[in-house]
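Take this structure first; my questions come after.
One protein chain is absent from this view; the other protein chains keep their places.
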Amino acid sequence: MTKALRIIRRGGVLTVLGLLGLVAVYILALVYTPTEVRQGLAQKIFYVHAPAAWAALMAFSLVGTVSGLYLWLRDERLDRFAASSAEVGLVFSVIMLTTGPIWGKPVWGTWWTWDARLTLTLFLFFLFVGYLALRAALEDPGERGRFAAVVGLLGLVLVPFVHLSVYLFRTLHPQPVLVKPSAPSMPPEMLRTLLISFGVFTLLYLGFVMVRYGLQLATDEAAREAHDAG
Amino acid sequence: MQASGPPQNGEYMVAAYVVVAVVILGYSLLLWVRTRRVS
Partner (left out) sequence: MISWLRQVMLLAGKDLRIEWRSRTALLSAVVFASLVLVIFVFARDPATVPTSALAPSVLWITVTLASTLTFTRAFALELDQGAIDGLRLSPVTPGALFTGKYLANLAFVFTVEVVAVPLFLLFFNTTFGSAWPGILGTLVLATVGFVAVGTVFGAMAIRTRFADLMLLILLLPFLVPPLMVAVQATVRLLAARPLSEIAGWLRFLLIYDIVFLTLGALVFPAILDE
């Protein structure tokens, strides 16, 4: 039991640091960064939307790859990690799905559009939900681990197909402003804030996953003790 | 032609930042409650 508690504690520290970092990001984004001329204040949503998207995508990719590894190696730690990453990923994809339209309405004039990125966001959300729903519906831990891993792996493989099929239609999403061979077309305050925000969201992801992992470990061990005793 | 400033859409920014804070803090709270139950 203590190992689980240690993991939870460490995860908790990371989470608290992440939360403090988030406060810093809020101050930086709302006060320090200049207002963008074309999009107005709404542009600042970018500083939380993009890092959340990054975290959700990272969470999803990890669920997929770790699921594949689990199917191969059958190490229950992998399953525990995948479950944790899925739950945390769901949280970040909810942020993506809400901040996306809130940003879209003032900037593109519409709450929703079936462009490449918003659609992928929705898919990720449904895949996370499906993964977690299946886990919740299965009692036997072995079956739960294996079946969830199948969904995780297949889900990851699905993403390029989603991307490709949606890309075959026009996209409204703003073109990437960061990745350019020369300097990014962003003033330094914006870039700095954005990078710090990416770091903070990554930290939050790690903290959340660690705590969730520890909780899962604790539950699994308690279940095992009950099973052995009964 | 008059130069116009940036569009007045601060309320969207506020809404988004509030949502993010609520979700992140909410999930943190949820995890914290679960750890209470376990330890």
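Letters are used for the chains, namely A and B, taken in the order the chains are written, and counting of residues starts over at 1 for each.
Going forward, contacts are C-beta pairs under 8 Å (C-beta built on N, C-alpha and C of every residue); 3 or more make two chains touch, one makes a residue touch a chain.
All values derive from a computational prediction rather than experimental measurement.
Q: What shown chains come into contact with the chain that's not displayed?
A: Output: missing chain touches A.
Q: Among A:A86, A:V107 or A:V151, which one is in touch with the chain left out?
A: A:V151
Q: Where the complex has a chain not shown, which of A:I27, A:A133 or A:A222 is the residue touching it?
A: Selected residue, touching the omitted chain: A:A133.
Q: Which parts of chain A face the unshown chain closely enough to count as touching?
A: Missing-chain contacts on chain A: residues 71, 123, 126-127, 129-130, 133-134, 137-138, 142-143, 146-147, 149-151, 153-155, 157-158, 161-162, 164-166, 168.
Here, only the chains that are shown with their structure count from here on.
Q: So what's the Cα centroid distance for chain A and chain B, whole Å?
A: 15
Q: Over in the complex, which chain A residues touch chain B? Could you list them?
A: Those in contact with chain B are residues 4-5, 8, 12, 15, 19, 22, 26, 29-30, 35-42, 44-45, 48-49, 52, 88, 91, 94-95, 98-99, 102-103, 105-106, 204, 208, 211-212, 214-215, 218-219, 222.
Q: Give every residue of chain B touching chain A within the complex, in rising order.
A: 5-10, 12-13, 15-17, 19-21, 23-25, 27-28, 31-32, 34-35, 38-39
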